[in-house]
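Have a look at this one.
A protein chain is absent from this complex, but the other protein chains hold their places.
This part shows chain A:
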Amino acid sequence: MSLQHNITEKLSKFAPEYLTVENESHMHSGPANRETHFRVVMVSDSFEGLNRVKRHQNIYALFEKEFSDGLHALSLHLYAPAEWQGEAPESPSCAGKH
C-alpha cells in the first residue's frame, strides 16, 4: 500500500468534511517516485476548540511510524468547518537538500 493511500486512509477515520493528500515529494531532491513530502488539507469537526499546535500534534501522532520510516514532511492545513474558506496556502519550494 502506498504511503499516500495509507495517510488518506488514516485521516478518513476522522470523517472529514474535506480532505486532500498531495504527494509533493517531486518538489524536493531525491530519487523518482518517492514518498517523503506530503501536503494535507483537512476540514473536520474534530478540530473544533483545539488550538493550532494541538491539532497538528493529534495528526502527527498517527504517523510516528511513518516518520521514523522516512516520511520527511507532512504539511498540515487543518480547519474546523466554520473556519474553512475553500482554500489553503501552497507549500514552499525546496531550498536545499534537507
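Convention: a contact is a pair of C-beta atoms (placed from the backbone, for glycine too) under 8 Å apart; a residue touches a chain by one contact, two chains touch by 3 or more; residues count from 1.
As a working rule, contacts and distances are computed from a predicted model.
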item	value
Which of "PqqA peptide cyclase", "Multisubunit sodium/proton antiporter, MrpD subunit", "Poly-beta-1,6-N-acetyl-D-glucosamine biosynthesis protein PgaD" or "Glutaredoxin" matches, in UniProt, the chain that is not displayed	"Glutaredoxin"
Candidate in contact with the missing chain, chosen from A:Leu19, A:Leu50 or A:Ala73	A:Ala73
Sites on chain A contacted by the missing partner chain, in the whole complex	27-28, 52-53, 56-57, 60-61, 63-64, 67, 72-77, 89, 91-98
